[in-house]
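One protein chain is absent from this view; the other protein chains keep their places.
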Amino acid sequence: MTRPITFLSDYGYADEFAGVCRAVIARIAPDAKVIDITHGLPRHAVRQGAVLLANALPFTAPGVHLAVVDPGVGTERRPVAVRVGDEERLLVGPDNGVLALATERLGGGVEAVDLSASPHRLEPITSTFHGRDLFAPVAAQLALGSPLAEAGEPLDISTLTRLELPDPRVYPDRVVAHVVYVDGFGNATLNLDHEQLSSTFLRLGERVAVHAGTTQIKVPFGRTFADVGPGQGILYEDASRSLALAVNRESAAELLGLTPDDEVVLSPAS
Amino acid sequence: MTRPITFLSDYGYADEFAGVCRAVIARIAPDAKVIDITHGLPRHAVRQGAVLLANALPFTAPGVHLAVVDPGVGTERRPVAVRVGDEERLLVGPDNGVLALATERLGGGVEAVDLSASPHRLEPITSTFHGRDLFAPVAAQLALGSPLAEAGEPLDISTLTRLELPDPRVYPDRVVAHVVYVDGFGNATLNLDHEQLSSTFLRLGERVAVHAGTTQIKVPFGRTFADVGPGQGILYEDASRSLALAVNRESAAELLGLTPDDEVVLSPAS
Partner (left out) sequence: MTRPITFLSDYGYADEFAGVCRAVIARIAPDAKVIDITHGLPRHAVRQGAVLLANALPFTAPGVHLAVVDPGVGTERRPVAVRVGDEERLLVGPDNGVLALATERLGGGVEAVDLSASPHRLEPITSTFHGRDLFAPVAAQLALGSPLAEAGEPLDISTLTRLELPDPRVYPDRVVAHVVYVDGFGNATLNLDHEQLSSTFLRLGERVAVHAGTTQIKVPFGRTFADVGPGQGILYEDASRSLALAVNRESAAELLGLTPDDEVVLSPAS
């Protein structure tokens, strides 16, 4: 039975790029179900893609997971396929970090191959569209059950690219966190998750002072956007169970000028 | 046999929201066909979502119809599933009006359940992403044939939220209508449908004066955009068989400053 394929990229929706990759998959594996996670990532946003992929995959059925955010396409960065420890999932994409967080969250890499000379690639392979010419055909063959070892040359999993993300710093009177993702509603996810919260002063129902750049606002730590009035800010645990900032019906990222990696300082609103 | 699922939302295409909902459905009901109506609705546009859903569903196969435009997610607004009178269709979404016009057009609600404590929900359920944690799994279970009564607690269908839309006013020398939808081409649909037209002075081929705000233009009542030259306005019956305003190759909404609920006065262009 053909395995399902999830597909994430920064190809956007204006062009045929994602569609042609799907067409290549359908030609090789007509019965493969392809689920688009999104193709609307900001261009070349490897880190945001890595965060989004790691958050999405636990909700998908095990299968082949294709992720193409690839500013270095055609250069020496390796194209790879990685088997992770959990549920026999296979990740396919460039080895530039976009697969790193999902690999880690799903049990770590247990086997990997370099796809540079994959027998599954389309010929003539182009230098600029490895999604179509390399990653899609490899994903399709893996979905059909072709062994990982036949997709490329074995590589040492300890050499796979990792992502270094900033760590939050927790003090008795403040928490220094960082923006890891800004969604299309302008909600900003911070690098502070459910488990870490208990070691801080942050408690549901309390008010918190939020410093970002030169801006400061005071917001409640609530459950959902609509716990505050339209235009009001709120701190909450988002759907990835990380702390996040939102403004009900408006954009927190715009109001506070937040972009990924920005520092945000939280303190009790005395 | 698994029933098809249609899916409408304001999740947009930048993020993984719609994709993750599809992944959740695929995990529960691998054979379910999911047809995306659109995820590009303006954020929180409950009324526009309701109009669009009601216009789209008569063209879809009967099945499960998921619609998530949910500014009040996580608050006391009820999540619901509704069986309508026509063709055994099941509508799933928040009870904030987004399902109201489709329910009405498809024979009215005949059975409904409150999904707040649905056994189908994912645990831990978040307060901000009921699409993923509640509505998608319920839709998937219903597609598999699970009875509606097992998806939640029965509720009185007379308590389902209705949408109050303005009524057009027809006079011998003018018609006061309202914008109900503006599409991506800038065409503006008015709340005056095929059946109501015959009681007005509006006749195909005649010229009509259109007042909107402080702007007035005179346009023919034609059949299609291309009946007038580029940049010229036209009044026509659109694909939902409602009266609409367009400008060939340009945007009527922009030219006339039209947004939903705006009043438009039509009179004979003497």
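Each chain gets a letter, A and B, in the order it is written, and its residues are counted from 1.
Methods note: a contact is a pair of C-beta atoms (placed from the backbone, for glycine too) under 8 Å apart; a residue touches a chain by one contact, two chains touch by 3 or more.
Computed from a prediction, not measured in an experiment: that's the story for all the values here.
The omitted chain makes contact with just one of the residues B:V110, B:A149 or B:A239: B:A239. Within the whole complex, the absent chain has one touching residue among A:P71, A:G107, A:P166 or A:G213, and that is A:P71.
Where subunit B meets the chain that is not shown, the touching residues are 4, 6, 8, 13, 33, 35-41, 52, 55-56, 59-61, 183-185, 223-227, 236-239, 241, 249.
Counting the whole complex, the residues of subunit A in touch with the unshown chain are 11-20, 22-24, 26-27, 30, 43-44, 71-75, 126-129, 132-133.
The criterion applied here is as follows: only the chains that are shown with their structure count from here on.
Between subunit A and subunit B the centroid-to-centroid distance comes to 31 Å (mean Cα coordinates, whole Å).
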